[in-house]
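Of the protein chains in this complex, one is absent; all others appear in place.
Right, subunit A next:
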Amino acid sequence: MAAKKAANAKDTGGKGEESPSRVRITEARDGIDQVPMPSRHEPSQEELTELYRRMLMIRRFEEKAGQLYGMGLIGGFCHLYIGQEAVVTGVQAAMTDADSVIGGYRVHGHMLACGISPKDVMSELTGRAAGISKGKGGSMHMFSTEHKFYGGHGIVGAPVPLGAGLAFSHKYQEDGGVAVIYFGDGAANQGQVYEAFNMAELWKLPALFIIENNQYAMGTSVNRASAEDQLYRRGESFRIEGMQVNGMDVLDVQGAAETALDWVRGGNGPVLVEYMTYRYRGHSMSDPAKYRSRDEVQDVRTKRDPIEAAKAELMKMGTDEDSLKAIEKEIREQVNEAADFAEQTPEPDLKELYTDVLVGSYG
């Protein structure tokens, strides 16, 4: 049993030196249409430059957030997305304006990917009036209806039925949108996830369920928490087709998201995509990281970093080092500007304590 699980862990490519098998899909079954095998997205140089820029923005933003946390300017919990940038960047590149996004508590990157300004996010992290939730939400509770970003939810697993509800509303209003629902390998063990899977398939809701498998639910590895550790198969008993995809390559991510979104938009019901990814930092800022070795982290970082990979590919396409440096500089400036703003802009007015509890006034 143990040996089998270890083998599984190896060939899904989460850890260690093995390179991931890039894509697998759930096996063909009688009476169920099989989702097509996706292929890696083939970008133009311009497209890949944009993906690189977006991933780098998330990385630098999160590093800065980590620093501001260290300085005491960000309070409470702060979960960084460093290492996982390719997932949200690749998926977002496959989406249309009609689609909506919902996620859990590690969503700074998702917000930036949705086009929300770094200033709005950073000043929410510092708890200021200019923050996207007026300073009342914090790291885990941010929303932007304008950008169809529906949170930012601190309860593990909750975004999955909520996201199915967003999908329900896309279908009810016939607006052509798909709800893109992100959750982690930890959330994949919550019961409500499967309640949502059941209804989503039963009602053929336009939902794309995305498991960002970063290998650890806080400090518990997937193998220690999941009887079925091939999480892309977790929809099978609901007839939900699944894909397992290398989440450390933004073009693999985008290619799979394109195939999955086409399938969902075609009225075939939801798809479950498991992206194999990795977080370099602790679960939150106060994580002593005793559950994994430094070598494991450094190994992924040096061999499979999604940003370095995109950079190498860009250089192969003919991008010169100067233009990459210019992008780096530009992003650093934007992030610094956001951080300076977030440090200096005022805290909310005390009157805000009482606003936004209810929309209406009663009695």
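The working rule: contacts are C-beta pairs under 8 Å (C-beta built on N, C-alpha and C of every residue); 3 or more make two chains touch, one makes a residue touch a chain; residues count from 1.
Just so we're on the same page, contacts and distances are computed from a predicted model.
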Chain left out of the displayed complex - its UniProt protein name, from "Wzt C-terminal domain-containing protein", "ABC transporter permease", "Pyruvate dehydrogenase E1 component subunit beta" or "Ferritin-like domain-containing protein":
"Pyruvate dehydrogenase E1 component subunit beta"
Of the listed residues A:L73, A:A225 or A:L324, which contacts the missing chain in the full complex?
A:L73
Among A:L162, A:M243, A:L314 or A:I331, contact with the omitted chain is made only by A:L162
Would you indicate which residue among A:G90, A:G109 or A:G131 is in contact with the undisplayed chain?
A:G131
Among A:Q192, A:T220, A:N268 or A:T319, contact with the omitted chain is made only by A:Q192
Give me the subunit A residues in contact with the hidden chain, please.
63, 66-67, 69-73, 75-77, 100, 102, 128, 131-137, 141-145, 150-155, 158, 160-170, 172-173, 179, 191-192, 195-196, 198-199, 202, 280, 285-286, 288-289, 294, 297-298, 301, 346-351, 353-363
